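The complex is shown incomplete by one protein chain, all other protein chains being positioned as in the whole.
Labels for the chains are A, B and C, by order of writing; each one numbers its residues from 1.
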């Protein structure tokens, strides 16, 4: 398989259609879902030539975590719906690729088991943990402690989900429960006031519209790990993120799954990068399918990008091996695009090389 | 049914095709008809995050009339073509939803009966009355008195119809007469020089190209109720509306049914809101199908929006119950979009949250 | 039949496909051909309201020739290919409509016969004559004298045809000769050095790349009638037209038949109108199919518009009667659009009422 599109086609063949729709779908009319990809296609890359770009080095270090390339595994839920090996396979592939995996709080495997699988491959895997702050802060703190104990190196707080987005594919498919035997394992056996013991309901995690910057401050007071926030699209919120001392931000629209008709992430990146002004690392996810997409995001101000669905398609198509192939495909594709743009390092790309 | 599109599909199945076309169609090539919807889809919403938006309150008060949400029932003609219960069903559903219904002068039920049906649900229903000023002013005054007596709380004068638009679907269907037994009931038994006694002809109401601001002044002199004008698209006319002392305006292109290739209403809203400068309430109709559409209109300066065809589709699909479902669907969808934009109140949305 | 599109469909059914293609086709990829129409569809009309537009008067006077409406019959060749009555039918319909017909030099009926047919209807018909200046100036002068003798009131010199455009439909259809019995009658029996005696070849008229403003000066020296030039698209040429003392200009791209990818006429009208600054009348043809198209052209600076293919479709569909129906359809459609824009006179439309 040579392209992410081919991996998606293979995944679609293997997956229960309702599960395929769960992974593939977006909010309402799926306008943002599509635009995440088309926005990249509409940007034009202007290469530089004759710059001697033969000794390329793709590696980056993000908030102290090294990565062999600026392409991370974005958090996505329910990997065991995609493949029996679930997050264990994903973690092994990410570790093998030497890149960071942001473990989803809604994983179907407990973070301790994920970390153990990654450590089979590499002694110090780059695992971060994605967090939905729960209204019950004691319960949230228990999750934080659990993830810290498992060895994660940063927290990525999702802030684009005060309520859950409406995904009409899921409504049509009446997709509400995980398959038998699957559960949101990170919530199991945590806290008394939770049904964590059998968290098999898709919407087990509580979305809270009451979240504010105070909750971010609370989290920062509870952990020494870097706290990033994920789900920003407005430049003013990026300024606030700097003001409130978060460690980094992820420009994301939740893969087009929360509010339809929000902008493609790549379309707001330039103004967010300008608002942040280099004060903290800026990551981006949403629509990355080609090496040229990575180049465009870096040129416009991202320090790295996350890939969500491509990883799921690789996982569904061929388990650990599929995820590895997807990550290596993206690495090679990015490397080629970087070379063709006349760059040697991810940091050499400049915004004049991208235009609409 | 989960979307307005599904209600329209259900309505289409139940309606006489000529009646479906009457409700669904627009002027000539239907360019504006389609653009009313696509213009919303082309706007991008930029959410704010971490603003603690859990205690939302959707209610508004418009010219003294409270509404449980900023989504009104826009005036549309001939509800008994859509369902035997006609405007009675619509009025009961609007009353139940706690929102304002703008009764159409071209209703197939008399305004007194509509008001009575609404009062079965709530003691003080929010009914407004849409008016085509007739060249025979005495006759017009009789209609005004009749509506006032029925308890309406405002008049909404349609100003975009100096002549009737050409709807080629109706021409092709030879749709000229209401079904047997139906009539424009608000004109019945009013004035001697009118065929009001059996006003069964679709085009019974006289369009007059002679109307001017003087006629608006005349109407204001005849009633103490607020007088809004509906059908403005030019900012200069909005300024004139303020100058001439109208109580409010409705930015509308008559659902794309009058002059083809006029702009989508949402596309002219910003400059009209700027021209009005908060001097009077600005409403908008045309193309509202999703909660995000409502959010966009409010963010760009509308105080509320009207929905016309969605109400007709609900009515045709399932009578009173259908209209209720449509209104609650829109309420929930708007509430969710507001939350996802980080807003608690309809008035908190700002124009920087919308972009092209 | 209610629209020009319906007339075209009827004409297509009756015409020899090669003749249909001759009339319908454009140069090469037909990009300009299509854009002439779509450019109008992409413009938005912003109506004014409450202006008392009940006493409308559509009539205009152009260079001394009165017309009952600002919609003229543009010159098109070979009407007898469309209908046996050919230009005679067209002339009678134009006279009946009280509008100007610009007789094509490439008519299949002699200008004297056309004028006689028009005079059957009205004593002083508004006929103008379209001229390709021929390299043989003596021959050209003979044509001018012939047209003057027939009573035409202006000359319209085509300047967009230094060479003939490539119409691939005609190439594919091998359409090179008129049907048996037909000829370019205005060239018959004129001059010795011409094959005018049996001018049955489609390309009988000589296109000349050598034409310059000097030739326009020569023509003006040979006739007292107003000389317009037709086929301008560049504002600088419009300035030169004023400088060289022509009586009027026709913004035209020859119906998209000469050079593909030139702009739609409506798209260059504003800058040409600005360049001319009211110094002389500006006409426009190309893509007029709806009353709203006429309104847009007038609002953007045209004094009148020409319709070419619509007339041919009317003629092919139903002879004189068909042309009359087309002209009355356009009149009624324009009148309605004018009223809906709040205008009483063609001259009241303003450029702020049109936007992209």
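Some points to look at:
Keep in mind that, in the parts below, contacts are C-beta pairs under 8 Å (C-beta built on N, C-alpha and C of every residue); 3 or more make two chains touch, one makes a residue touch a chain.
The shown structure was predicted, so the numbers you read here are calculated from the model rather than taken from an experiment.
Taking the complete complex into account, the chain left out of view touches A, C.
Residue in contact with the omitted chain (choice from A:90, A:108, A:134 or A:353): A:353. Among the residues C:105, C:187 or C:216, only C:216 touches the chain that is left out of the figure. Which of C:131, C:159, C:190 or C:276 touches the hidden chain is settled by the complete complex: it is C:159.
In the complete complex, the hidden chain is touched by one of A:36, A:130, A:292 or A:324, namely A:292.
On the side of chain C, the interface with the absent chain consists of residues 28-29, 31, 159-160, 162-163, 165-166, 168, 171-172, 208-213, 215-216, 229, 231-234, 236-237, 240, 258-263, 267-268, using the contact rule stated above. For chain A, the list of residues touching the undisplayed chain reads 2-3, 40-41, 43-54, 56, 290, 292, 333, 336-337, 339-342, 352-353, 355.
Methods note: only the chains that are shown with their structure count from here on.
In this entry, chain B maps onto chain C through a rotation of 90 degrees when their C-alpha atoms are superposed, rounded to the nearest 5.
Between chain A and chain C, the centres computed from C-alpha atoms are 61 Å apart.
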